[in-house]
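With one protein chain withheld, the remaining protein chains of the complex are depicted in position.
A, B, C and D are the chain letters, set down in written order, and residue numbers restart from 1 in every chain.
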Amino acid sequence: MLLGRVVGTLVATRKEPSLEGLKFLVLKQLDIEGKETGGYRVAADAVGAGLGEVVLFATGSAARQTKLTHQRPCDGVIMAIVDVLEVDGVVKYDKSEEG
Amino acid sequence: MLLGRVVGTLVATRKEPSLEGLKFLVLKQLDIEGKETGGYRVAADAVGAGLGEVVLFATGSAARQTKLTHQRPCDGVIMAIVDVLEVDGVVKYDKSEEG
Amino acid sequence: MLLGRVVGTLVATRKEPSLEGLKFLVLKQLDIEGKETGGYRVAADAVGAGLGEVVLFATGSAARQTKLTHQRPCDGVIMAIVDVLEVDGVVKYDKSEEG
Amino acid sequence: MLLGRVVGTLVATRKEPSLEGLKFLVLKQLDIEGKETGGYRVAADAVGAGLGEVVLFATGSAARQTKLTHQRPCDGVIMAIVDVLEVDGVVKYDKSEEG
Partner (left out) sequence: MLLGRVVGTLVATRKEPSLEGLKFLVLKQLDIEGKETGGYRVAADAVGAGLGEVVLFATGSAARQTKLTHQRPCDGVIMAIVDVLEVDGVVKYDKSEEG
């Protein structure tokens, strides 16, 4: 899994029928310092993530292992909202300290 | 999923028999500003996308989770046509404003 | 899928038994201008491709969705021979014009 | 599989229900000299790895081939703790010599 920050939304009315009802969010990928890497991913939201939140996302076939995404043509899913990320003994991100 | 713009077509008469009837489109990959990244992908079209349209495509085994591509040797599929892409509160792409 | 040009062959007598009979070809990856990207892939040949031909290849689990490669430890397959590639209204490759 | 060093932990209370009970660790990726490559991965821990340990991790669908991760939206798993890594006849890492 990799870290991302939810930065946007995507609306698509013409799509594969099985995708109906899935919410797609735009993620900027983050490194473990919480800095943007320049990469992005559009992912289905399985956990009700909101704009600005730091999340964990899975790609590939893992993205279809949720009730929402099972057997759908989806290769990225947000599967957790990060509360605390600690690296080398330092708290790099703490959701409770965000504005 | 990643964003792409449909820029071309590919004709192949000699191919794996199960691919008969699939339409292959050439996509230039886009970043979330809508700019080309330099990458491309040839993908099966599951939604009737047209030249110039901005689409969402999935890769890997996800690409076989549509009726058209099920159990076929296909690792990329266009599964949605983007109407609106909004990032950091700014509309980066709006299909209704395209010529 | 990505584009490649068949540039070589690979002989391997000691291999996983289920690979017996599969033909492996060496591909140089191409961009959509038909130029080599510097990357390569060794792929199983499902369509009888010949040296010099421009082909479409699939990777990952898609590579096992042909009769030849089903349930074999193979992660790349040539699934189509390209006749015509057209990008931005320009024919970038036309097999009938090759020597 | 690739090599990583366990450098951190991640707490997430809001997550896909099937992930309940899985422990997520933050890995810095290593090259075969044991140096950090700059990449990272968040992975489920299937072997009880501790901070500072050098581990082997698998990504993609392989990450769901453990009892802990079966059918869960998880694309990275620590599946072994490295004791000794020997490359070109030289021991690059020996767990018993670590502090």
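Quick note on the criterion: a residue touches a chain if its C-beta (ideal position, glycine included) is under 8 Å from a C-beta of that chain, and two chains touch if they have at least 3 such contacts.
Please read these numbers as outputs of a predicted model, since none were measured by experiment.
Engineer: Taking the whole complex into account, name the chains on display that the unshown chain touches.
Structural biologist: Computed over the complete complex, the missing chain touches C, D.
Engineer: Of the residues in chain C, which ones touch the absent chain?
Structural biologist: Interface residues of chain C facing the absent chain: 7-16, 18-19, 24, 26, 28, 40-43, 59-61, 63-64, 71-76.
Engineer: Considering the whole complex, not just the chains shown, which residues of chain D touch the missing one?
Structural biologist: 1-3, 31-32, 46-48, 56, 58-66, 69, 77, 79-88, 92
One rule holds in what follows: only the chains that are shown with their structure count from here on.
Engineer: Would you mind pulling out the distance in Å between where the CA atoms of chain B average out and where those of chain C do?
Structural biologist: That gives a centre separation of 21 Å.
Engineer: Using mean CA coordinates as chain centres, what's the chain A-chain C distance in Å?
Structural biologist: That gives a centre separation of 33 Å.
Engineer: Which residues belonging to chain B are in contact with no fewer than two other chains?
Structural biologist: Touching at least two other chains: 59-61, 63-64.
Engineer: So with touch defined the way it is at the top, what topology do the chains form here? Options are line, ring, star, complete, other.
Structural biologist: Chain contacts: open path, no cycle.
Engineer: Spell out all pairs of chains that touch, sorted by label.
Structural biologist: In this structure, the chains touch in these pairs: A-B, A-D, B-C.
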